[in-house]
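Only one protein chain is missing from this complex, and each of the others stays in its spot.
Chain lettering (A, B and C) follows the sequence in which the chains are written, and residue indices restart at 1 in each chain.
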Amino acid sequence: MVKDTSVTLGGIRLKNPVIPASGTFGFGFEMAESYDLNRLGAIVLKGTTLEPRFGNPTPRIAECPGGLLNAVGLQNPGIDALVSDIAPRVRNLCDTPLIANISGFSVDEYGICCEKADACDSIDIVEVNISCPNVHQGGMTFGTDPAAAAAVTRRARQATRKPLFIKLTPNVSDIVPIAKACEEEGADGLTLINTLPGMRIDIRRRKPVLANRTGGFSGPALFPIAVRFVNQAAAACRIPIIGCGGVSAAEDVIEMMMAGATAVQVGSANLRDPLACPTIIDALPALMEQLNIDKLEDIIGII
Amino acid sequence: MVKDTSVTLGGIRLKNPVIPASGTFGFGFEMAESYDLNRLGAIVLKGTTLEPRFGNPTPRIAECPGGLLNAVGLQNPGIDALVSDIAPRVRNLCDTPLIANISGFSVDEYGICCEKADACDSIDIVEVNISCPNVHQGGMTFGTDPAAAAAVTRRARQATRKPLFIKLTPNVSDIVPIAKACEEEGADGLTLINTLPGMRIDIRRRKPVLANRTGGFSGPALFPIAVRFVNQAAAACRIPIIGCGGVSAAEDVIEMMMAGATAVQVGSANLRDPLACPTIIDALPALMEQLNIDKLEDIIGII
Amino acid sequence: MEKRIYTIAANTPVAPAVYRLELTSDGVPGLRAGQFVEVAVPGKYLRRPLSVSLSEPGRLTLLYKVVGGGTAALAAMEPGAELELLTGLGNGFDIEACREKALLIGGGIGVAPLPQLCRDLRAAGKQVWAILGFNTASELILRDELEALGATVHVATMDGSAGIRGLVTDALRQVRPDFDYYYVCGPMPMMRALYPLLPEAGEFSLEERMGCGTGLCFGCTIATIDGPKRICHDGPVFKKNMLPW
Partner (left out) sequence: MEKRIYTIAANTPVAPAVYRLELTSDGVPGLRAGQFVEVAVPGKYLRRPLSVSLSEPGRLTLLYKVVGGGTAALAAMEPGAELELLTGLGNGFDIEACREKALLIGGGIGVAPLPQLCRDLRAAGKQVWAILGFNTASELILRDELEALGATVHVATMDGSAGIRGLVTDALRQVRPDFDYYYVCGPMPMMRALYPLLPEAGEFSLEERMGCGTGLCFGCTIATIDGPKRICHDGPVFKKNMLPW
């Protein structure tokens, strides 16, 4: 029997639920020579800020058991380059829905970036990443405070009519009030989770491995934590959830969806294996057959 | 040159900084046939509550990349059995300092357990675990709220003159206010971290793997997160810190200590390899030689 | 408990998804029937518990079914490769408890520990009957081995393609074996179904997801008449009268 892997995200139909995550898929076009980008459910573009950023000094990467730390520090050419150059170039290569990933250091910055993304025809969905440091509130992040999360969502909602997803941080004691605040302010969906703060030390050099001292932990080790967050948020909210964190195989896609995700993002797995996304997509129908699933949407949140 | 691996914890000298963590070393005497318990820096006994508990239904264990989830649910024979039977039996087997690990469901329960532990000659240090659900505050845990953490610490401090360590949860946005609250209320030290909440789903059976749905994630994958927490708490507090989370090798002991830990606890590694602790201890002197360390205490918090 | 490196001498399929793993390790003593080992499997954090199927000094045979990633990784291993095992785990079967005539009941891959049990009982001069249950004839294993070890073997299959049609409970009713002690090993539903049919004098080998297999984690606890017990440490074999079923 033909398996239906399609899912709907903010009113947009994806041919499958597998989406490379922001920051782990280059600008979006690097893999076009290796495989047809149309095979992907959607593509999240590199995290973008109002101004261009060089990011952090190197080393930016530290290997860990079951994953890695990164402290890239939002290197990006700025929102203007995204909307005028990068997004149109990726759009030229494929019809796959494109998701812009917006970061900011103030509510206004988020707003302006979302307005610019809204005006860009090549962008289908706006994902707002509220896991980055909010310099105005003493080093806290927008994503750890329901009121701040609500403020960013409200401003982003005013700025765009495109489907709006808010990407949350796992660095919280309770995700529910934050997820609900975003839903109440009109978010069309949530992405969870971003990375968990971590640190490694080079014991020979007696220095942190990362020039930035700390970085964000990602990779397969994050998976059970992400599944838990997705399940908690799905139980509390009605809007769709994109599950992210450690997804590396078709089995993980199914598990995330059973936990409550409508689609998944694949991050670190792309770094270890640049063909991870098409490999996962190819494996889905046979796995669905094994598990007696005809339509992937049927399993969303069934546990 | 002879290497000095000894460290001091709450005024008590340990011959080395390697301590099996609570809940991952049986009652404390199971390994006595396999190796001499005197080789250990100290021993943390199984987490104990006022009343005996059967714990959660099985399955209680779920394997994950880089670690496991457990939902043992504080199975224990109760504080009275600990002080009258278990601790004296372990004391009969070795001179190694013994650490009682106390959990509670109310401030008073913690207090009563600490009083009973205080009265027990076999117990040298009291470790209070504030990562378990507080049924009186709507499912939150004491460890995620500085005021609740302070309240438990204050009560425990009144209850015992033995060195008092508070074991903190990583399930927080910012560990600093919680760590400081414990320090201000008179804790002699902190243990961090406990497990991170996680979930796995059996995609064939379409049910959570754990009967309890969620469990605590532990193992090597936790290590970079634990190092970061230890480093943050060490920077904020003056009291000694026991680093815990993913420690599996002598290198990890050194890394934790450079991050700011005075000693380390080894948890999941005991489950994978019951000889993990003596193996780590045996590897320390040669590693110290390689890294030009004569006295382990010299590297505490050097980064 | 002992930690030890074994070398794979053979790793061969004996039924669909079931493999016989033959291991050697110089100087290792024989292990007791009903004990288990914990195998470090490439790519998995926790070890995998497997029963001693046959054991003699220097040699150990395991019998395992591929049910997930760990056993699949094991099935991919080639002779010559090394495996790290924890051995000597669990209490094992009580051979002395049987006076003369033993009944062994095993279902599915739960038959794995029966060869060593049969051999030890025969060595102690007891007579051995065995009832083995499977879904279908292609899954049938160990009949010939147990017969060669001196047991009288009855087989039951769900679809009747070999032996008696039905469950081991059906076979038990039909065969009406004569025994003074019994040993049961298999899936939980089978053991629970057998429990009310069997007399007091006998024991059950239990299974549960394990964290350590060495008594450290309290992951494998069951309620017994005597309070909570760890299957890995106080079992896996429990007398019938310990089980509050």
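The rule we apply is simple: contacts are C-beta pairs under 8 Å (C-beta built on N, C-alpha and C of every residue); 3 or more make two chains touch, one makes a residue touch a chain.
Since the structure is predicted, the reported quantities are computational estimates derived from the model, not experimental observations.
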*Among the chains included here, which ones are touched by the excluded chain in the whole complex?*
A
*Quick one: say which of A:Leu14, A:Leu40 or A:Ala62 touches the chain that got left out.*
A:Ala62
*Which parts of subunit A are in contact with the chain that was left out?*
23-26, 30-31, 33-34, 46, 54-55, 58-68, 70, 72, 75, 209, 219-220, 268, 270-275
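Everything that follows uses one rule, which is that only the chains that are shown with their structure count from here on.
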_Looking at contacts between chains, which pair has the highest count of C-beta pairs?_
A-B
_Of the chains shown, whose Cα centre falls closest to the middle of all protein Cα atoms?_
B
*Can you give the whole-Å distance between the Cα centres of subunit B and subunit C?*
36
*In whole angstrom, what separates the CA-based centres of subunit A and subunit B?*
34
*Of all residues in subunit A, which are in touch with two or more distinct other chains?*
none
